[in-house]
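To keep things clear, I will list the structure first and then write my remarks on it.
Note that one protein chain of the assembly has been removed; the remaining protein chains are unaltered in position.
Right, chain A next:
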Amino acid sequence: MPTGKSFLNRPEVRTWGIPLGLFLIGILLVVLGVVPIWEEVKDLRITISSEKDRITALQEKSRKLSDLADQVEGIDKNFEVFDQAVTSESKVPELLTQIQKISDSCRVKVTAMQFGGETQKSGENSFEVRVQYASESSLSQLKCLVSSLEGASRLVDFESLRYNLGIDTETKAESVLAQSTLISYYTPEPKLLPDNPITFSLSDPQFLGNVELLKDFKVY
């Protein structure tokens, strides 16, 4: 009667079994052990390389921030100037107040002023705030208003401007009835991500040019 012991006791199994088993185990080690671990090793080496690059970038960023921290006074001063031109929030009441002040300074009578919503500029970090505006004035006063808005410290652009001559039914005096859509801008607080590099420099010519330009704008 055949038994399990009889198979192992067979002379060919006793002779060839161990070497063949060792070969088999060796192959299994390669297939199930060496190959997957080698794949892991390759991934690890890539991860280590990118982590090293990341550390270098972080060290560079830390160094730049440390340098910029020494210039915090200049940064604060410039931030104030730029924040006046492009605010960090929509600040609609302040915008309407600025427009009202400019209208008053040019003796333009505001007949309607309404917040028209805000939209994000595509692919940019800034938002546009729209204001529907209507006024009554003389032509020279309207010209004063347009020029003053173009030179106001909080940047305001005209999306459209339309005016018509109207006649006051009571006084029979002619007046310019203007309607326009105004756009102002704001950039929200930035999201801080450690991996984002610092590319800004206070000595950047474009930045310095903007500082000079903004000096000419009038604060209302």
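Brief remarks follow.
Just so it is clear, a contact is a pair of C-beta atoms (placed from the backbone, for glycine too) under 8 Å apart; a residue touches a chain by one contact, two chains touch by 3 or more; residues count from 1.
In this section, contacts and distances are computed from a predicted model.
Between the listed names "PilN domain-containing protein", "Sugar ABC transporter ATP-binding protein", "ATP synthase subunit a" or "Multicomponent Na+:H+ antiporter subunit D", the UniProt record for the complex's undisplayed chain reads "PilN domain-containing protein". Even with one chain removed from view, chain A keeps its contact list with that chain: residues 15-16, 18-20, 22-23, 25-27, 29-30, 33-34, 37-38, 40-41, 44-45, 47-48, 51-52, 54-55, 58-59, 61-62, 65-66, 68-69, 72, 75-76, 78-79, 82-83, 85-86, 88, 124-126, 139, 142-143, 146-147, 150, 155, 157-165, 185, 187, 189-190, 192, 194, 196, 198-200, 204, 206-207, 210, 213-214.
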